[in-house]
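These notes concern the structure reproduced below.
The full complex has more chains than appear here; those shown keep their coordinates.
Chain naming follows the written order as A and B, and within any one chain the residues start at number 1.
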Amino acid sequence: MDAIALFFVLGFLARLARSDLKLPAQLYEALSIYLLLAIGLKGGMELARQDPLAVLPQASAVIVLGILIPLIAFPILYKLGRFDRFNAAAIAGHYGSVSVVTFAVAVDYLIARDIPYEAYLPLFLVLLEMPGIAVGVLLARLGGNMREVRWGSLLHEIFLGKSMVLLAGGLLIGWAAGPDGLKPLQPFFFDLFKGALCLFLLEMGLVAAGQAGALRSSGLFLAGFALGMPVVSALLGIVLGAAIGLSAGGTLLLATLAASASYIAAPAAMRIAVPEANPGLSITAALVITFPFNLLLGIPLYHRLVSLIHGG
Amino acid sequence: MPNTHPCKLVVLITERALEEKLSRDVMRLGAHGYTVADVRGRGSHGDRSGTWDADRSIRMEILCDVSTAVTITTHVEATYFRHYAMVAFVADVGVLRPEKFAG
């Protein structure tokens, strides 16, 4: 197993065994700020290397994907899973958005295997962060009084939430500074990236195991959803990746983005925009099941599926 | 005590996600200030151990006169109690410089 995933496992087991290991809260915050900025910078730097307009059609297609996924997830949860409208919509929103750390692990997976990918993929990460959340909120309010949606504060929450600001801000700085301007930042933002990711995954392991108790109360249907939905989304991502002409590596990353569920930006936005939803449900699904599933099984699986198309 | 004046202390313990909203609310409802501390804890919504975003709690305290205390507690009861982890209590204290907290 990859060293990165082992840190998640260490955290998970330590918490299950009731160790008192705990990362300081502000270290967790500092690491997440660092990871978001670093991913943004890297993507922006690569974007500076090419014509941004050329990416425009691809980018639009990717946004459509982000809208589609929650629209598929919602009826499954609402009709089949018999969740109420609020919970179904909130969970769907989490799966429409993306997990930054899952993306980073997939990038690492490609690098370790020397598989090339379109270096501007972090742009898609930025683009996919928001639409899913917005669709989730809309679904929660549909039928109810749509005027109750405070659009101003919702858009604010989504576009100016800290993960968006750091990702998009990093992207813009990286793009403006370009590869040469970022060179002196390389030791800090790029060389340390993987080590910082390990520490973060240690913490995510601790958190996931701490939430694992909620599994029992959340029911079997949700567990099934949290395992099945990523595969469905990954397939959509693969089809789209092929359609817009991404390389095998780029397609795997897009599939992973589609498959991943947000557990940083989405919970924060949903808590304010859809307070009626029980946050325990979304977090259990996204963090306790889908996240480790993608990390340990999903990415290799999607790789296989991509290979069916691209050969290799 | 001779140099203090009766005042209410309203304490709200709730999710960190509400901090900005609550701050605006209490000022709008007549408070002249508030103090916030980061805390962790446990209650009817289970363990909130404060190690990551969704899990963090705050403890906000507001010194104010009786009527503002009633307004604030009534407001949070109506607005947040149903859907958020929240506890509220009120204590009688004596403040120095009472003019800072009244009216």
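One rule holds in what follows: a contact is a pair of C-beta atoms (placed from the backbone, for glycine too) under 8 Å apart; a residue touches a chain by one contact, two chains touch by 3 or more.
Computed from a predicted structure; not experimentally measured.
S.K.: Shown here is one of each chain; what are the real counts in the full complex?
M.R.: Beyond the single copies shown, the full file gives A x3, B x3.
Convention: only the chains that are shown with their structure count from here on.
S.K.: Roughly how many whole angstrom separate the Cα centroids of subunit A and subunit B?
M.R.: That gives a centre separation of 34 Å.
S.K.: Using the touch definition up top, name the residues of subunit A that touch subunit B in the complex.
M.R.: For subunit A paired with subunit B, touching residues are 22-23, 25, 28, 203, 206-207, 210, 214, 263-264, 267-268, 271-272, 275-276, 279-280, 283.
S.K.: What part of subunit B is in contact with subunit A in the complex they form?
M.R.: Touching subunit A from subunit B are residues 15, 17, 21, 38, 46-47, 49-56, 83-84.
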